[in-house]
Structures are given as C-alpha cells and as structure tokens.
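Structure below; questions to follow.
Note that one protein chain of the assembly has been removed; the remaining protein chains are unaltered in position.
Chain lettering (A, B and C) follows the sequence in which the chains are written, and residue indices restart at 1 in each chain.
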Amino acid sequence: MADHPSHDPLAGVPFDRVPPAGAYGVTGEPGIVASTADEPFIALVIARNGHAASVAGRLSRAFGSEVADRPRAAITAASTVIGTAPGRFLVLSKTETDLPGTLRALLGAEAAITEQGDAYVAFDLAGDKVPELLAKGALIDLDPRVFRPGDAATTVLAHVGVTLWRASETSWRVLVARSLEASFTRFLIASGAEFGLRLDGRAPGRG
Amino acid sequence: MSAPNRNRLASGGLIDRSKPLAFSFDGTDYHGYQGDTLASALLANGVRLVGRSFKYHRPRGIFSAGAEEPNALVELRAGARREPNTRATVTELFDGLEATSQNRWPSLALDALSVNRFLSPFLGAGFYYKTFMWPASFWEKLYEPVIRRAAGLGRAAVEEDPDHYEKATTFCDVLVIGAGPAGLMAALAAGRSGARVILADEDFLPGGGLNAEAGDVDRQPAPAYAAQVTAELASLPNVRVMSRTSVFGAYDSGTYGALERVSDHLAVPAPFQPRQRLWRIVARRAVLAAGATERPIVFGGNDRPGVMLAGAVGTYVQRHAALPGQAMALFANNDGAWRGMLAASVAGAHVETIVDVRTDVAPALVAAAQARGIRVLTGAQVIATHGKTLRRIEVATATGRERIAADTLAVSGGWSPSVHLTCHHGGKPAWNETLAAFVPGTCPPGLTVAGAAKGLFGLGACLRDGAAIGAEAAQALGFAVPAPDLPDMADEAFALTPFWHVAGSKGASFVDLQNDVTAKDVGIAHKEGFRSVELLKRYTTLGMATDQGRTSNVTGLAIMASLTGASIPETGTTIFRPPYTPVSLGALAGHHRGKDFRPVRLTPTHEWARAQGAVFVETGAWLRAQYFPRPGEKDWLETVSREVTAVRSSVGLIDVSTFGKIDLQGSDVGAFLDRVYINGFAALAVGKARYGVMLREDGLVMDDGTTARLAPEHYVMTTTTANAAKVYQHLEFCLQALWPELDVSLASVSEQWAQIALAGPRARDVLARVADGDVSNAALPFMGAIEGSVMGGVKARLFRLSFSGELGFEIAVPARHGAALAQALMQAGAEFGITPYGTEALGVMRIEKGHVSGNELSGQTTAGDLGFGRMASTKKDYIGRTLAARPGLTDPDRPSFVGFKPVDRARRLRAGAHFLKLGAPPDMANDQGYMTSVAYSPHLGHWIGLGLIKRGPERLGEHVRAYDPVRGEEIEVEICAPGFIDPEGVRLRG
Amino acid sequence: MRIPCPYCGERDAHEFAILGDATLTRPDPAAPDAETRFHDYVYLRDNPAGAHEEWWYHANGCRQWLRVKRDTRTHAISGAVAARADATSPRDAA
C-alpha cells in the first residue's frame, strides 16, 4: 500500500458524518454536481381502498400536471407528484408550507396523508454522467434513452432505499432517508470521483 | 533496452515495436512491446521455464495462449498488490510489470519439492485416502500441516488490497459474448438494426481468432478486417464494445455477470479509477461466441516446457511475432493444426517435423509441408520427450522409433467448443461424433450460440453464422435487421480423427497438467470403481484446477471411456460451473468493504451526541450513543452508573428515534390492531397509548411496543429498533394478503420523527419549559399521547411513556429539529443537572425495571414465558393465538421470565450463564434455563439479572447456580421477581 | 432473477423478500379443528419441483405483496400479481 498512493476520494472523511461540500475526485469541470440545497415540503398521500383514480385526478387538477397511478413524476415549477406504489403518491412542494393540511382539504376522506418532509433528504444530481454514476448502485435500467424525463422508480442504490426520478434531460432527483444521508453521499462521491463530483450542501437554516 | 528480443520476428504481428515495455520475471529484467502478453513477451525473450506443477512440482512452460492455461501461472505485482495464480497468457504486458514464479522453493530452477516426482509411483490418485491414518493424532500435528504447506499455488498478499473496485448494472437488447469472427459479425448484424448491443470480449484487442489468422478476410488481412468491424461498432451509438471484459456467468432472467479489467494493464490504476468493475448485464437476448479451446494429445512427457498447443504457437507467431522456439515439431490428428503450422512456417517459424497419428492425411497438405522442407511422419505418435526443457521428442512410426531434435512441440488433438456458459443453467452439452467434441445442449433461455462455440470450425462459417445469429436475436426482439454484408470466404474442409492418448508412452502422461493427473491415475480410478465422470473428477481432482479442466476434461473422459469400453457420452459429459474464468473477490465485493461494508444510519442527534463526547455503538444499521464519558471516569461502568443515577435522581435524556414508527390511518385501525396484538386495542381512547405484544402466527413473540391513538382514525405504533422493518412487512402482509377489506393505511414515519425520551423525577419540570402547552399530570397522564408543539411552534407528539421506570416522556419532533430539541432540553434541564444517557444506561434501567428487550425477545419465547400471559385477550382472534395454545408452548416447565440477584452481592452476573439446581451435576439434563440480561444496578449497589428458568415465577426466593464455564465462573443466585425497582410503578405515575 | 412487479416493472429479486407458498389460506380460527388447520397452514408445504406460487414482498420498491408464479426447477417466472384485489396493474389498466 505504501509504494503507490491510493486515490480514495473519501480519505479522511469519517464514515458517520455527511461529507462536507466541495469538489471530489478528478479535478477540472465536474462531471456531476450533487446538491441538497433544495428542501421541499413532502407529504405521502395514500388513497384509501378504491380511491386511487379519483385521488390521482384531484392531484392532477390541484397541481397542474398529469398525475397517474404509476411510477411517474408529474412535475411543475412548484411541485412534483411521484407515484411510489398503487394509490400512493409522494407530493413535493416548494411553496405549500402546510402541505398535509392542503392535501387533507383537497382529498378529504379519499386519502390518508402523512407528513414526510423530514423523512427524506432530496438530492439534485446534474450532469451527463449521472446515469453512469447511478448505474454503479442501481439494479434498474437508467439508460437515458429508456428512463425518460418524468420516469420515476422506488428502488435501491448500493444498499440504500431511494425514490428517484428524472426531472429533466440533464437533472435527476433522489430522495434518501434522512438517517442514510451520510452513507448515500459517500456512495455518490466514491462512484462519481472518476468523473469529478461537486457536492453542494444544504444551506444552514432548515436543517 | 530496445534491442530486439531473441525470439522475436523482425516484422509482422500486432505489436507496436515503437513502444517497448520493461518487465521482470523472477528478478531478471526483460522487455517486450505494446501488444504483448506476459507469455508472448517471455517467449520472445526465450524464457521457457515459468512454473512448477501442483503436486509433483514438475517444471512447466507456457502451454497455451489463453484462459485455458494450466501451467504458466505467476504471482503478478508485489506487496499488497500481489496477485497469485495469474495466467501469463492473458496478462497484458505493461511497463514495469513484475512477475514471480510460484509454488517452488528455493527457486524455479531448483525446487526442493520436485523430489515428489520420485515418489510419484506411490502418490497416485486416491493416495491420501488410503494413508496418514496411523497414528490418528498425527494427522493434524504432522501429516496435514506438511500437505498444506506443499499444496496450494501462489501466495496471497499479506496486506489489505489498496485498490478500489466497483459494481455496475447495465441493460441491453443483445449481449454478444466474444469478439472473434462470429461475435463481431453478430454484434454488427444486431447493432445495425438499432438494438442496444453490448459486445464483451475478454481480450484487450477485439478480433479473437482473426488476430492470429494469417489469411485475408474481405480482401484485407484478417486483423485489419477485425479492426474495421470494431471501428464500425464503436461508431454506433447503440453499441457498446467492452474489451478486457469477461462474461463469467449466466444467471437467471437474462442476467450475466461480467468482469471488466479496467486497470489491470497499468502498473497502478489511474486516479479515481477502479482496478476492476463487476458488471451485471441484463440482456433480453445473448449470443455466445466464445470460440473453442484446443485440446492436447496425452503422451509420455507431454508436460515438458516446450510442449505447447498448436493453436497457441500460431497465435504467438502471427499475433505477437514471437517464436516459441527455434526448432518446431507438430504432433496432431487434424488438418487445422497442419494449416496453422504451415502458416507459422511462412511467417518465419522453423517448423521441421510434423507427426500425425493419421495415415490418411490429405496429400495436398503433405505436399505443402514437404514443399516447405518439413519432414512428415504420418501414422506416427510421439511417445516421449527429453531435455530439461524440450530438446528431443521420441516418435514411434510404423517402422520403428526415432529421436528427433525439437525445442518446441506443437500439439493438437482437436478443438472443444467453449460451451461453458451454456451449462450454467444445468444444460448438458451433447457429444458430436464428427467433431469428436461436446457441443452446446440446452442453453439458458434467451441465449444462442454462434461460431466455433457451437462447433463450426471454419472462419467463413463462423462469420456467416455470427451474422445470422446476431440478426436472429435482434429480429426476435422486433428490430428490423438490414441484410448483412458478408465477406466472401470459402472454408477448408474439417478433417480430424479422434485420438486421445498414446498408450505405449514412456514416462508420465499428463491429462490434467495443473493438478498433475496422469493417464495412470485415470486407470487407478477405473480399477477402484470411480468410473462415472463425477467420481473420476472428485477422486483424481481431474479438471478441478484453476484452468477448470479446459484442456483436460474431455481427454480424461475419453481415456476413461476407452477403459470401460463405453462411449464417451455414456461415460458422462463435462459440465461447467460459473465462473467462466476466475473472478477477483474484490470485484464481487465492489465498494462495500471497510466502513462502507454496509450503510450506516445516523440518528437526528448524532452530531449533537458527538459534541457531548458520546461513545457510539453499532445497533444493527444504526450508530447510537452508548454512553457519554466524562473526564476522570475510570471506565464505562462508572459512566453508565452516573447516567443511571442522574436519571433516577433527577432527569436525563436519550435519543430513541431508532424505534420503528408506523402511522396507521383508517376506520378499521382499531380492529386491525386487535388482530395483530395479543391484547385489545379497539377500546383505546384518543389521546392514550397502550403497550402491546405481537406474536408470529406460530405463537411465539415477534415484537413489542406501544401504540397511541392520536385521533379517532389515526394511530401511531412503535416497534423495537431491531424489528422495525420486519414488523412493517408483517403488517403489510396482514393488510394486503390476509385482510385486504380493512380500511387501514400504513406509512412508515421512522425517518420523519426524531424522538427523545426524557426521564426522571424532574422530567416534567424540564418538559414544561420546552413544551408549548400543558404537560401536567392532568393534561398528559401516564400513557397519555397528545399532539402539540414545543420550542415555540415546532410540531410535536408528546407521549407519557417510560422504559426506565421513572416519570418519563417521549417527545417526537420532525427529524430536522431533533438536535435542537436535545439542546433545548439540555438548556431547560441545566439547573437539574440534566444528563444525556446512552443505550447502556437505558439497558440498565430497563433491567432494573424488569422490562423485556432484544435478549428476551429472542423468537424462542412465548407471551407466557415473558409474563404476558394474562395480557392475552380471550375474547378475540389474533395472529398466533391458535398455535400458541400447543402443549409445547404452554408447558408449565418452560423456562419463564424472572429476575436474579447474586447471593453474594459482590459477585458480578453474566448474561449467557445457564441455571442449574444447587448440587446438580452440570449436564444438559439439568439445564434449567439461562440468564438473558444483566446489569450493575447503581440503585441497588449490586449486579442484577433477568433470565428464563423452568417454572421461574413459582420459584421466587430459591437459590440456583448460574453456571458460566466459558468465563470460568459459577455463582449462586437468588430467583426474584423481575422488577427490581419501584415494582408498583409509583414513580412513573408521579 | 428478475421479478415483474405489476407496478414498478421488472426488478431484480434482490429488492424483494420472499415468504413462501402463496396458495395457502389462513384458516378459520373458529373451526373446531383450528389447531390442526393452523399447523398445516404454518408448517406443511407441497414444496413442488416445478410450478410454484409464492409470496414476494417488494421491500425496496412499492412495498406490495405479490403472488409470483415461478418454476422451482428453472427459476423461470411466468407472472406476478399484487395481493390486493383492487391494486390492479397500471399497465393492465392503461
């Protein structure tokens, strides 16, 4: 080990700490920019038995984008609604400070609402190399020709359960359980180092 | 340095003579060129002795030019990067390469254990099973250590592997395995259709056999044609060419395992590059175009350095411009080998003699050989070899015997299609009489075989077949395939007479070169009844070496068949298990090693706890604060006792966010809880929580926890940390599979809520300063559960619960506020000396209180065992109720839950000690149960324990032995009720 | 091994947990021979070499319990449906 330096992008970073913001891996223009700066309000909507279609319809009308009862992300400037299971939707909003209240008012007895805004850390991943990075952890087909903008999946990345979707041609989002933020970030850094990865952390304040 | 290599042709080959590469073997410096393998470079430098065999330590040379290599295994690199058993034949040469021979001492040329070969008359197959039994005790002490030291091949590195590994998954329509003629054409046909194609090839240069082909293809040299097709493939956006990538296994549902050697051709990996990458390739269709492996003929002295497969000679001459020797002979049974040797001769090799077992070799071939000055002996056999490395061969002809000078003997007994991956789903290859070879049998679903791998041995046939199979694969998936443009190629006729073993040989005739299995060993196996192929392999170890029997399996089978008189297919088939070629363990592990072995879960207060000086402990995936030592404390026990005392006397706090937390909503939650808990929940009032015990359907306890009713149709359940996922899965099963009619929605909120337990007589005083509302006993009585807010508006759930037995609260806030809550509580409790405590103190207090936890919820205990018998409702059905009534689970003799005190209060108790009656001999019949949990109780000033003992609750006050021989201890303990402190529960109701 | 989750699409079996035979029905606890029936339900298995219908839980996905039809000799999977009657496949509905 002594004779050659090893290139460990995580050298010196304790495993039980979220790695600090900064540049990791090869130098130069980063192939991937990862950020947790955006902290949406999040709630889980569970349609009660038999109400999945109706709930999807109401969500579509309220959030202005076609919500389907399938693994898709319905995206607008202010919100994203993702199907995670039959009759289950994760609603993300940048603006609804009382998202559960809004949803209860909207859906009434048709759905159970659970606040989840603190359950997840939302990663924004941008750059051409994102699919290659994610392929190092995912067991699903994330080829950009197959996994199109708006496609979503609840799956596992390198032993970490995630809900991810492709927000646009070049950006991807991943929701990770809050307790696993450090480990997931380590995966991103270890897998993204060959492309160069810039990590933008959360703004202090809400965290 | 750049002087030409001794055995290097002046021109030709696919090496770059402008790029010399320095390397060393056994400490001697050499050089080769870009495009060499270690084997070709060694040959070019005239190195012929490269290794020692496994058992007899016989000198061995390079035998092949590929993954089938049985002899030329080296330790590559050094130090922490040492790679034992590396095949020189597939090792791409790089500048600075360092290789060492292995399995020899003190040196390759002078190996002490080569004396084994003089013992070889006694060391035949099965030898070990018949001896070393006298006296019995000598096996571990003497025989086995000697055998173990002598066995094995290379040495593992001593240090940790410094390189990185990765794993990745990719998907395609058509996976083409092998980039030889058939594979290239298959990839081209499928690629031109627009299908997503992956072409994976183990070599660093695509082309396979084309790169060793002397003739033209499509009016250009074969290697140039390969390069042209490769270039087109690389230009197609839907095609990915993966060189240095071995597809090693065919797994279920079209998943293939592949190993990409990202950096093995470099001295060290480039910055942030892995050494190797494991690929999981999910393919809708696969084309196996893995080619074929040449097999030798078995004869006396066939293992001498200088004896080499004929095709390998062709590869070294044509592709690497390296001459394996200066005076070559061929021993063959087929025309293909002749053509290869003639081409090598044209390229500059000195081929002097051809020996063929056949008498009817095509006159044109004989004439062509003779025209090049080659002596031809037909109807002849090589019966022996001579020289330390080969110097002469001994040939038996119709007229007699003669010795012929040769330093290289090319051998060809025909070709075995590389059917390996076709066997990975259990498919058995089928014997083809014409080819005298096994060809693919039933293939894994979606996989078809093309080219030589299915027994097509002509170049033109392989090209055509590859194109057809590639097109067929794409078409089957709905892609329109343009008509492929095929090079115009005529094929030479296939002519081979099966021949396996020169029966009248002199000296040992090796079937399996690496494991030193001889034809005689096959004979022993036959005599002793190990005649089926499975028994033959196991008894003789034939085919079990690192080359997986590529050059030996069929020959061994054929020799056995000739002994039994049965046909080869009757004797058995050679099947192959994955991996196709050995795969490094590092690659299979990928990034998941060291601290990254498994993800770590951190509590919302992790950083806060660290700042408080916490020592952390792994609790499943979680890292939790174990205790918070302070300067001057001499050990953990002092720290923990301080924490416990602080809680019992004033107030303390602990993060309990790791508990599973499940939101249940709907009109049927109460009914649902009634079915999953043994006790009743339907009548639980809003604003109240209740402790519940859950069974598995087999009647044993699964988990416990509290469930609170926050609103008429909204409940929140807590589970133990360990069982959080299991309980959630169980509840989903009940709801989705058993009772889908129930109106209940489940949502895990474990991550959403940070939860902090605040306990101690001053707990309410502290909470009152942090909570925004009333937390008086009236507003929040024991087992109360309310929603409110803390810290001036942070949403909170407040529970009046106690695990410690003290006045206690659990305060849940959205996770991001967890650390702030801890800080606020610390501040509010400062005047009471509020103390953060860890899992150890929590454990002490629950043991003092007599609560069960993980050690008691072992999956082996019933509700009755744990003292919950009376909790179980008799008015309703619930999961586990029926089977919990079985006699074995209701036997009053079952070990049941009680407490224990040391009779001598100064003694320490140990969990895991077994209970014996006083005076009873220590044996299994007298085993009465065991201590599940122990703690030092600072409150009582002595150790206390919880445990399970036969009829425990009936025996309070009785003394028994706590027997703990693994720690050399045995002490007398008194059985007592499990609640050591405040058994009436005054404190927690205070 | 890849399992066609009706909601998520084809996923690696690594994402799932298996519970076993899905042809068994939880007995009526009020039946007079309930203990025998529960014994059979909890413990006895046909354990066929061939077609097998089994419970798989998509733990790292949609958390649905699926009935998967799989051949225990070849591992070939011929179909998967969600346990819940009303949780029809969105692909079927489309």
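Methods note: contacts are C-beta pairs under 8 Å (C-beta built on N, C-alpha and C of every residue); 3 or more make two chains touch, one makes a residue touch a chain.
Heads up, the rule we're going with is that contacts and distances are computed from a predicted model.
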Hidden chain of the complex, named as in its UniProt record, picked from "ABC transporter ATP-binding protein", "Mo-nitrogenase MoFe protein subunit NifK", "Acyl-CoA dehydrogenase FadE17" or "Sarcosine oxidase subunit beta": "Sarcosine oxidase subunit beta"
Where the missing chain makes contact, among the chains that are shown: B, C
Residue touching the undisplayed chain, where the options are B:L588, B:L637, B:A671 or B:L738: B:L588
Touch with the omitted chain, as defined above, among B:A490, B:A906 or B:M924: B:M924
Touch criterion as defined above, residue of B:P84, B:G306, B:G784 or B:P978 at the omitted chain: B:P84
Residue in contact with the excluded chain [from B:V481, B:L883, B:I975 or B:L988]: B:L883
Hidden-chain contact residue, picked from the options B:P20, B:G46 or B:G124: B:G124
Full-complex contact with the absent chain, from B:D16, B:D29, B:E159 or B:D904: B:E159
Contacts of chain B with the absent chain, listed as residue ranges: 54, 80-85, 121-122, 124, 126-134, 136, 139-140, 144, 147-149, 151-161, 163, 165, 167, 249, 251-252, 255, 257, 278, 280, 424-426, 520, 523-524, 527-530, 532, 534-535, 538-539, 541, 545-546, 548, 577-579, 582-586, 588-590, 592-598, 600, 617-619, 696-700, 702, 854-855, 858-860, 883, 886-890, 910-914, 922-924, 926-927, 930, 932-933, 963-967
Interface with the undisplayed chain - residues on chain C: 1, 12-14, 17-21, 36, 39-40, 42-49, 52, 54, 70, 72-75
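Definition applied: only the chains that are shown with their structure count from here on.
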Residues of chain A engaged with two or more neighbouring chains: 49, 139-140
Shared-contact residues (touching 2 or more other chains) in chain C: 12, 63-64, 82, 84, 86-87
Residues of chain A defined as touching chain B within the complex: 1-4, 6-9, 15-17, 25-26, 44, 46, 48-49, 112, 114-120, 132, 135-136, 138-141, 143, 145-146, 158-160, 177-184, 186-187, 190-191, 193-194, 206-207
Sites on chain C touched by chain A in the complex: 7-9, 11-12, 14-15, 60-64, 82, 84, 86-88, 90-91, 93-94
Residue ranges of chain B touching chain A (in the complex, touch as defined): 79-81, 159-160, 162-164, 166-171, 196, 267-269, 271-274, 280, 282, 591-592, 595-596, 598-604, 606-607, 616, 622-623, 663, 665-666, 740-741, 743, 745, 747, 749-754, 814-817
